[in-house]
Structure formats: C-alpha cells, structure tokens
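This report concerns only the one structure given below.
Only one protein chain is missing; all other protein chains are in place.
To keep things simple, chains are lettered A, B and C as they appear, and every chain counts its residues starting from 1.
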Amino acid sequence: MNIIELSRKYGIAVITISLFLILALTTEGFFTERNIRNLLDQQSTILIAASFMTIVIISGNFDISISAIFVVAPLFALNIENATGNVLLSVFGGVGLGIILGAFNAIVVTYFKVNSFIATLATSFMFFGFGYLISDRSLMRPVTDTYQQIARTKFFDITSATWIALITVIIASILLTRTRFGRNVFATGGNQEAARLAGINVPMVQATTFILLGASAALAGIVNSSRSISAQPSDDFSFVFSVLTAVIVGGTSIMGGKGAIWRTVAAAFFLAFMNNGFNLLQVDPLWQRIILGLVIVIAVALDSWSQRKNV
Amino acid sequence: MNIIELSRKYGIAVITISLFLILALTTEGFFTERNIRNLLDQQSTILIAASFMTIVIISGNFDISISAIFVVAPLFALNIENATGNVLLSVFGGVGLGIILGAFNAIVVTYFKVNSFIATLATSFMFFGFGYLISDRSLMRPVTDTYQQIARTKFFDITSATWIALITVIIASILLTRTRFGRNVFATGGNQEAARLAGINVPMVQATTFILLGASAALAGIVNSSRSISAQPSDDFSFVFSVLTAVIVGGTSIMGGKGAIWRTVAAAFFLAFMNNGFNLLQVDPLWQRIILGLVIVIAVALDSWSQRKNV
Amino acid sequence: MGRLNINQKTAEALISFKNVSKSFGATKALINCNIDFKMGEIHSLVGENGAGKSTLGKIILGAYKLDSGQMLIEGKESQINSPVQSVNLGLVGISQELSLLPSRTVVDNIAMGRELTSGFFVSSKKTKEKVLSVMNRFNLFLNPDSIVGSLSVAEQQKVEILRALNSNARLIVFDEPTARLASNETEQLHFLVNSLAKTGTTIIYISHFLEEVLSISDRISLLRNGQLIRTNIAKKETKKSLIEGMTGKEEGNLFPKIKPVSKNSETILQVSNLTRKNEFEKISFEIKRGEIVGLSGLVGSGRSELALTIFGDKKPDKGKINFYGKEIKNNSINKSIDMGIAMVPESRRTQGLILARSLIENISLPYLKKFSSIYGVNKKKEKVDVIEACNKTTVKHNGVDFEVQYLSGGNQQKILFAKAAMGKPRLLIADEPTRGVDIGAKKSIYELIAKLSDVGESVLLISSEIEEIIGMSNRVLVMSRGKLSAELEGSAINKKTIMEATFKN
Partner (left out) sequence: LAKEVAYLSASSANTWLAASVREMEAVANANGINITEFDAQFDPAKQTAQLQDAIASGKYDGIVVCAIYGVGLIPDIESAIAAGIEIVVLNQVVGPDLTTSDPQVDGIAASVLAAPYRSGTRHGNLTVKACEGDDNCEVVFIYGIKGIPLDDAIRQGFDDVISNHSNIKVVAEGEGKYLGPDGGIAATQDILSTGKSFDVMVGADQSMQGAAIVLADEGMTGKVKLIGLGGSAPAIKGIADGSWFAGVFGAPGTEGRLAMESMVDALNGTDRGGIDPLSSIPDEGLMTTDNISKFTAEWDG
C-alpha cells in the first residue's frame, strides 16, 4: 500500500495524528508528559464505554441508556462498599448491575422487538430513577481509601484508569475483529435476514452486545466515581453524548455493519485534542463552539470522502 | 375494516386514546376544559417541530440541530424586534434564520455527504455559538406588547400557539401524504437508489426536508419565546430530545421510509398525558421516571407488535 | 431427458412434508402439501410466480414456521423453529433474493456464521483456505478479498452459491440460482449440482427455466396456487406437460410475432462513440422507431453500465447521445424520463423497488407529475392507472395498497414492468426484464414489448438469455469486454453467431 492509499484507509487516524502534530508544534504545554498523561486519563471513561458502543452500533442498534448505567452503577457499588468495606465486591456488584441492566435492554430490544433507540431512552428514565432510589437522592462517598485506588493507582506513571481503558479497548478490538462473535456482529448489522439464514442466532448476538456494553458503562462509571471519590444521582445525558460523538465522528455507520474500534479511539482523541487545544490556547468559549462544529464537519466530510474513494 | 384491524393499524392512537379515557375517568382535573386547553398549548412547540422532524426521519435523515435553532431563532427575532419594534418583521427574520440554518445543514448533509446525525450535532455547536453571540449572553425580552400576542392571542378560547401548531401539523401532513414531494420523501427514505432511478432529485428532496424543519424549529422557538415573553441563550438539547421521543415513540422508523405525522401527534399526546397525569396525581418524580420508562416500553412494544401483525 | 439415478427407488426420504399448510394473512401460500425429498436426488419445484415454491424452501430452511401439518426429517417428526436449527441439521440454501453483506469481503460473506477458529480466535488464514478449497473443488472462482458490494450481480450470486457449498450440507435449496447467471455459468452450475447429488446431497431446485429443470432433475413437483399438483419422474414430463400443469392451459408460442421494422423508419436513438473509462469504449449504434434491439453479452461486459449511461444515471466520458434528433447534453434521469425513456433496472431489490411501500406508490413514482396539480396527487386517477398497469403486466396481488415486499419474487419483477409501462415510453430500456418470472408472465411481458413496438415505441432489451434475445429482437448487439463485438440482423441472428461474438476479444 502506498501512502495515499494508507491515508485513505485510515482517514480519521491520519486527521487525528495531523492535529496532534500541529498542536505539538504550535501549542505550548501540549506535548508535555503531564498533559499527555492527563489527556489519556480524561479519555479513559469514554474509551471504556465507546469501545463496546462501537460494537452495539455495528450490530445495528443504539444504546442511550449508558448514561444512566454510568450514573447508577457507581451508586450501587458505593452502597456495597459502604456496607461491606470490600472494594472488590463493590466493583463486581457495580459491573454486575451493569450486566443486569444491559440484559434488561437486551430483552426489550430482542424479545419485545422495540426499536433500540427508543427502548434504551425509555430504560434510561428507569435506570436514572433507580439511581435516585438507591442513593436516597444524596451524594455518596466511599468509606475505604482503597476505592479511590481503582482509578488512581499509578503504574509506570500512568493511572490505572488509563490502563483499564487500554485493556478494555484491546479486549473489545479482539472480540470484534478476531472472534466469531465479532464476525456475527458485522453480519447481524450488515444484513440481519442474511445473518439469520446463515444460522447466526441474531437475538443472542444482539443481546450479548448490550450486556457487554452495560458492563463496560458500569465499569466506566465506577472508574469515574473512583476518580472523583464520590457519586451522585442525576439525569445527566452528557456521557452518552460524548460516547456517541466519538463513535460516529470515527466513521462507524449508524446503519450498522460497518465500523471499527480504532476509528472510535482515533475520534475520541481527535475531540480530546480539540478541547485540550482550546483550553491551552485560551480560545473564547463562544468561538470554541463555532470552531469545534466546523472542524468536526470538515473532519467527518474528509473521512467519509476518503472512505468512499476507498471501495 | 373491523375493530381489531382498526386498532392494529392505529396502534399508538388507540393506546393514546385509552390513556386519555383512563385519565379522564380516574383523575380529577384531567378532563376539564382548562386542562385540555393547557395540554394543547403546552404541546404546541413540540408539535410544530415534530411534524417536520417526522418528514426528515422518513427521508432517512436525522436532525439534532433543531434544539439550537429553537434557541437561536427567537434571539434573532427579538434582536430585530428590539431594534425595529416590528413584530411581523421579527417573525419573518427568525423564521428566515431557521431557513438559512436548515439550508446549511442541507448542504453539509447532501453536498459534503456527512452523516446527518453527526453533521447536525456539529452544526448544533455552531448554532448554539451564534445564539450566544447575538444575545451577548443575556436574557432578551420583547419591547412591544404585540410580541407576546404571537402565541397568546385567543381564538375561540384556544391560544394562537395551539392554532399555529394545528395549522403546521395539517400542512406537514398534507405535504407528506398528498403531494409529490411527500411521495418522494418516502421513496428517498425507503430506497435511495430506486428513488434516484425513478428520476427523483434525491439531494433536493433531502435538502427541502432540512429547510422546512429549520423553519419550523425556528417558528417553534419564536412561539415559545412569545409564550414566556423572553428568550435566552443556552446549550440545551432537551427540545430535540422531546421531539425525537415523540417521533420515535410514534413508530416512525429511524431507518427511514416508514412513518406518519398522525403517529407523531398521537405519541406527543401520549407523553403529554403521562406527564400531566403525573402532575395531577402528584406522583413522586423518582417514581415518575421509572413508570414513564416502563410505560413507554410497553406502549412501543404493543404498537410495534400490532404493526407486525398487520401484514 | 432426465438424470438417471441408480438409487432412486431405494433411497429414503430425507425430508417429508405431510399435509403442510402455510398462510400469510389472507394469502394461502401452501395448502396441504405432501412431498418427499429423497436423499441424493435433484428435486425441482416448478410453478407460476406466487405458487409457493420459495415458501416451501424457506420452511425447510427454518425461515418460516409451518402453520399446520408435519415436516419429517429421516422419518422423524421435527420442529424447526429457526434457521439455526436447520443449519445445524445440514439444511442450507441460497435464497431467491440476494442476502449478502455488501460492505464485507467475499471470504467474509462465504464463511458467514461458519468461520474457522484456532483456539478462541477466528483464523483468517484457515477460513480463507477453506473458502479457496471450496472454490477449487467446485471450480467457481472469485477474488476472495473483493468487497461484495462492488461485485456485479452475477458475481454476487456466485458468492451466495459458494456460501451454501461451504457448509457440509445434506440438503441445499437453490431458489432461482440461474436467474442471474450467464449461460456458460449456468452449465457450470448444473455440473456442480450433479456432482453434489452424486455424493449424496439432496438438491431442491427452483427455477422457471423448464428446459433446465427437465435436464437436471430426477423428479419434478408441480405447484399451483399453493397446492401440489403432482410429483413425477423428470423423464415422464415434457415442457408441454409442465406448462399445462402449471397454468392449466395449453402451451402456446412463447414469443409473439415481432413485426419487421421498415428501412426508412425514423432513427430515434443514436449513440456515437460513447465511452466510460474501465466500463465501455467507443460504443456506436442506433435504434429506430418501433424497433426492438437486443443487447447480449457476458456478465460484466458492460451492458448495464451502458444502459445506465443512456438513461442519464451516469455521465459519459466521451461520445454523444442523440434522442429524436436532439443531442442530450448534461443528461439526467429526470430529463430522460421527461423525454420518454423508461428503464427496468437489473436488480429489482436494490435499484427498483421501495419494498416497504405499496404497489401504487412504487408504480406511479416516476410519473407522479402526471397525477399532480396544486391540489396534490390525484389518488383516484392514480389508482385507476396503476390498476390498469398491473392488469396489463399480469401482476398477481391482493390489492394495490399492499406493500410490495410481500409479493413473490416474480411478481415483484412484474411491478418494475408495470412501472415502466405507466409512462407510455418512447424508448424502453429493459435490463434483464424477465429475471425470475414464470412462463406465463414472461409471455405477457414479451407481448407487452411486442405491443410497444407495434405502436411505434422502441425497446433496448438487455438479456443473458439467448433464446429471449433471438425470439424478441429485430436486431442484436453483442458486447464483449466493454466493446461492441457484433451487430446482427435478420437471419444472422442465431445462437452460434451470438456466442461467437460474445467470446470475441
């Protein structure tokens, strides 16, 4: 492959790397160890959920409810932690709740055949409600010092949050590209009827994607709560917004059947670099919105153009 | 058609009417002239935008940016109103801005071939930025008394906001079901390639849908500002959330090619009845979330089941 | 005729249907059917469009559940509720409509659901090797790394066939496999089907090509309106007996009489030096008023591209198109339709139909202008015209308000024709117009084409069926590798000359 083909195939990655280089060369404070470490740490929660969101979207579905799972899982984990003082148990409990909520989504979508967008919007309301219920509408904090170590321990100067994200991204990528499950995900999203006739258990594949995403959103929530040493109930949809933006700017098709986790990762960093650059360059927030919008349009247009030419 | 077939075909409408009857029979204050009038008035802004959102979604696209248009258009209109004192001019100006922003979306989606979901998310940031620019970050109020008459004049005891919504719904329905443009919308969303080979100018059809939606979102914003006699900049995405919820709960397919405006209207009232019922019955907001989520899932499952059996 | 099967009498039934019925709403697709499919036999199903052939196949494949009756597998009653179960039992098939993953590679599509693993992981290498070995074994080759969406329809059909072959199936349902193949590939497929049957695989073969059915089958079952008319040894059937059995009528002449075109008839379409890079080069020809011009050639020879260029969908790199004496500059589909050019595209599902919409909306779509005024679409008039168009093209339907996706394959194809007929075109470009339609319908389509030419309208008929080209054309063009390799007229039109031109380089 020559360089033109390469840059076509990896459009969004090339764009992200270019942005990185531009910022490194022009912006003081960008290419410093501390800034890069921060950037990695800041993206960790998004990457954890976005990897599995990519899989859900490739399989032809949507999941809005990860915001609610992101909010409710750490509240549940902290409930366990407060009661038992056992952090490991609390993490398992929180992730376990994510699995259960993911399974609930899966049942609504695959068994009752409700469109996944509206199904997970509806379950979001429910899960947010659970959050208020189990937290008694108040802020929760860990009673142990270990809880904050979940996200904040450093290995080789990199936070455990970053390592968790890295491992999650790798696991999700391997699942998607190297296992039969991954192939079935592409088949299901690409042509559900064809997949069904080829003997793929389509509802099972879809259910699995929701459950994995539920677990990863819960993990992201726990990492986040460990980082901020607290959790509180809310109806805040901003997490799913950020995650979806990364997946879709990355070029994974919302029609299903097409996409890649490396694309999502590249786009997440593209967006992070933009915001980081704004912060470092002290760009007026008013103009940030306008520039960000414009740059996303251009980046996505370039990437989709390169993908079209690439067939 | 017998009653069973009828109720299958009109699943969501039957569900909405049932909810209406249940509330009317059980809930004091629900079936009163005042409450019904209020319900109509409260739904007007959502209905104005949701009618044309239905069209955009049937044509196979998404438009997230209506929230931003809803915010920025009244600010622009009030700028004109404050400067000239001319309300008619300000309404034209506001709706005109909606048309221009809709056209901008249209260009990004049809010409640069950016996926409409991400394109309009990106333009949302830009439009929110504009809002903030033209209002100088502060609340704006009309200087004339006429401005508040836009939404608040009563004809036969019904507010002009309601009449505007009614007229918009009717126009959108006629456009969609009784004109060539409407057929082209269904064809474009159903099978873009087939539509093209039938001689339909697909980009033009899509562009028109975005422009109409831009205008209607602007109109909704102006009606809203007239009702609350003020407008303020924000980054609030809740409007598009409500609108999309109505469209999708109504059963219009996000894959395009299928749907109806009466479905959206029925769903909007379904959701409004739920919320109104909650308020009248003073249900704890914590339980509101859980009940609402559950009821939406059940309603959508029933509706989609009835649509499936309807072949 | 017919294949001699030594085990015919002794062979056990792999699948038996006992009183099987299946309906869709008011449509009775199968009514009390009793059929055996014996091990290692080639068993064909014939019948008109909508007779229930595909439905029968889909029940075996687990895509549909039967309403009543029983399906026995090796004599034991079995409940098949999903394709997973069928696949696990070794019952696979290729469906009438292509079911592929357009954005994935050939290997991914063929191996779908059956990837080879080493340990926990899919082994791309092993999977590809397996696919290549299947290609080798059956002598069917495709570039394994191509993206399926970019392949021609015929190549896509091969992908489907290879997918069925990639499993160690005990039974394969071929639903219209040759409708999208060229004649040489058809022969290859027949060879392949024979060799599969020899190794004990049961073949259910659904086709509208009766010669093909007669030559390849051990037994033939005839369906009419969801009922089994008879199952018979192929040797005991003839084309005539089949047609009579299917339609209840005597076999007539398939091709209508084509009137010759007078020498001084006006030239309506003149294509000169038309070129699109990598697709076709320097194509020049004319069509006269009332003339039917057949365009033959191998799959991938560039016929569809040429047709789409004339129709205005693609811009030529070089060359001119004149229609009724006027040069078409800046061609567009819209302009072509306005000028009276209509097209039946080659792929009904991707290019022709809006599956989730009604017959009415599909058929009137290109000509809505006719029914529109400032008061919107005149639905009454539209409906009258659509019903007329459906009658003309003998579409079998339960009402023009129903969605086209629930029509049988052949009837869907007729919708395309009804749509084209609606515009009373001056030039009809028909790309494989009779793909998958039954004999009766074919006949009515041919008659329709003949009638068009009778009233002075012209037709460009693209077909991979040589008989169709010979039977219908005033003049025949042959394309080979993007170039025009022959133009034949009168007595020069025969199988031999066409085949020669087809393989000319």
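Quick notes on this one:
To be clear about the criterion, a contact is a pair of C-beta atoms (placed from the backbone, for glycine too) under 8 Å apart; a residue touches a chain by one contact, two chains touch by 3 or more.
All values derive from a computational prediction rather than experimental measurement.
In the complete assembly, the contact with the undisplayed chain comes from A:238, out of A:26, A:149 or A:238.
Interface note: of A:22, A:139 or A:170, the residue touching the hidden chain in the full complex is A:139. Although one chain is not displayed, its contacts with subunit A can still be listed: residues 28-29, 32, 34-35, 38, 41-42, 45-46, 132, 137-139, 141, 148, 152, 224, 227-230, 232-236, 238-239, 241-242, 272, 275-276, 279-280, 282, 284-286, 288.
By the touch criterion stated above, the residues of subunit B touching the omitted chain are 28-30, 32, 34-35, 38, 41-42, 128, 131-132, 137-139, 141, 152, 224, 227-236, 276, 279-280, 282, 285-286.
Just so we're on the same page, only the chains that are shown with their structure count from here on.
If you average the CA atoms of subunit B and of subunit C, the two centres end up 43 Å from each other. Our note on geometry: subunit A versus subunit B, Cα centroid distance of 29 Å, whole angstroms. Residue ranges of subunit C in contact with subunit B, taken from their complex: 24-25, 311, 313, 333-334, 336-337, 343, 345, 350-357, 361, 364-366, 368-369, 372, 376-377, 379, 403, 406, 419. For subunit A in complex with subunit C, the touching residues are 174, 178-180, 182-184, 186-187, 190-191, 193-201, 257-258, 311. Here subunit B touches subunit A in the complex through residues 108, 112-115, 117-119, 121-130, 132-133, 235, 237, 241, 245, 248-249, 253-255, 286-290, 292-294, 296-297, 300-301, 304-305, 308, going by the rule given at the top.
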